[in-house]
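Only one protein chain is missing; all other protein chains are in place.
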Amino acid sequence: MNKPLILLGGGQQASVIAEILLSEGRNLVAVVSPQLISSASPLAGIRRLVSDDELLKNYSLDDIQLVNGIGAIPGQDLRWELFDYYSNHGYRFASVISPHAILSRYLALEEGVQIMAGAIIQTNATIGKNCLINTGVIVEHDCKIGHHNHLAPGVTLNGSVTTADRVHIGTGANIIQGIKIGYGAVIGAGTSIVRDVAAGQVVIPAANRILL
Amino acid sequence: MNKPLILLGGGQQASVIAEILLSEGRNLVAVVSPQLISSASPLAGIRRLVSDDELLKNYSLDDIQLVNGIGAIPGQDLRWELFDYYSNHGYRFASVISPHAILSRYLALEEGVQIMAGAIIQTNATIGKNCLINTGVIVEHDCKIGHHNHLAPGVTLNGSVTTADRVHIGTGANIIQGIKIGYGAVIGAGTSIVRDVAAGQVVIPAANRILL
Partner (left out) sequence: MNKPLILLGGGQQASVIAEILLSEGRNLVAVVSPQLISSASPLAGIRRLVSDDELLKNYSLDDIQLVNGIGAIPGQDLRWELFDYYSNHGYRFASVISPHAILSRYLALEEGVQIMAGAIIQTNATIGKNCLINTGVIVEHDCKIGHHNHLAPGVTLNGSVTTADRVHIGTGANIIQGIKIGYGAVIGAGTSIVRDVAAGQVVIPAANRILL
């Protein structure tokens, strides 16, 4: 568990992740980023690898663990694809749990789960591999979250919500208790979900803005 | 205040409550539950009473305090009825405050109040008896919450909101400053409340979901 870490991605999401790792004194030895790193970033000064090939050539899967630093945006699958790509090569992903998250002791967290500051995961919840549980998200008791989910900042899932894989729940959306959400569904920012959502469905708030 | 505790209910909400009690080293001597307890629950291994009669027969009101472990769902009054039933028999209810809740030092909390992880109660608020202030709820300064209220996960009450008894505010609903909500009103998940709500009123978001 305490192997040196390599971060995939050098952008804004990677900076948030890096700040957590550095605050915990984790040994972050390199970052994979085709672009230069901002000098103001927590990543400044860390060895930069310009490609996945450079990583694969120089770091054995026995010597390091990976951290996914790619953001999660609907329609962009890079975050999920990178996880599968490196997993297929035998690499393992470390989890990243903010010291400011609140976690029940009765949880099942799978490989590479990331839980940001202020997120709360309640009793008997399950979080699938490579999920990003973002800032201030609430996952209530007995929720079962599939693999490769993104729960955006401020999302609230009430008790016993179940999601399939690759579900995206947008900023501040609210899901009532017992709802099931299918594979690849996208829930728009601020939407309240009170009925089950089918696989592939995109749900957004309707005409809910008036300009005065 | 440090009497042994008996938990009413053995379901999902009871597990969340039990985790708080056990993390604080409280002496939880029994749980009342007609159903068997899951072996994965924080309640596993605690003495089970199958009925209220078994409790009344075996535990004197001088020797124990009760904890309400029943969930709060609109249209189901068991949580409120049990509180009144045992109160009428002279039993007292202990409060349950998560160590991860943030409480002002200038509050009035009545008997049996329950405040879950991440909830924030600001200066000069009042919370009535048997209220469940759920995960991540914000109760701003000078709010006055009646008895038997349920504020579901992610609810935000801005300053000086007043609620009567038996009010249910659903997942992630937002109430602006100074609003008054009448007896027994139900506010649907994700609703924004900007005008006072009459007693018995049910308010839900209108047609705010589009399927793409």
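Chains here go by letter, A and B, matching the order in which they are written, and residues are numbered from 1 within each.
The rule we apply is simple: a residue touches a chain if its C-beta (ideal position, glycine included) is under 8 Å from a C-beta of that chain, and two chains touch if they have at least 3 such contacts.
Everything quoted here is computed from the prediction, not taken from an experiment.
Colleague: With respect to the chain omitted from the figure, which of B:23, B:87 or B:192 is a touching residue?
Modeller: Once the missing chain is taken into account, the touching residue is B:192.
Colleague: Name, in rising order, the residues on chain A that touch the hidden chain in the full complex.
Modeller: Touch with the absent chain occurs at residues 12-13, 15-16, 19, 23, 40-42, 71, 73, 100, 116-118, 135-136, 152-154, 170-172, 188-191, 205, 207-212.
Colleague: Considering the whole complex rather than only what is displayed, give the residues of chain B touching the chain that is not shown.
Modeller: Residues 102, 104-106, 118, 120, 122-124, 136, 138, 140-142, 156-160, 172, 174-177, 190-194, 201-206, 208 of chain B touch the chain absent from view.
Going forward, only the chains that are shown with their structure count from here on.
Colleague: Cα centroid separation between chain A and chain B, in whole Å?
Modeller: Taking the mean C-alpha position of each chain, the two centres sit 31 Å apart.
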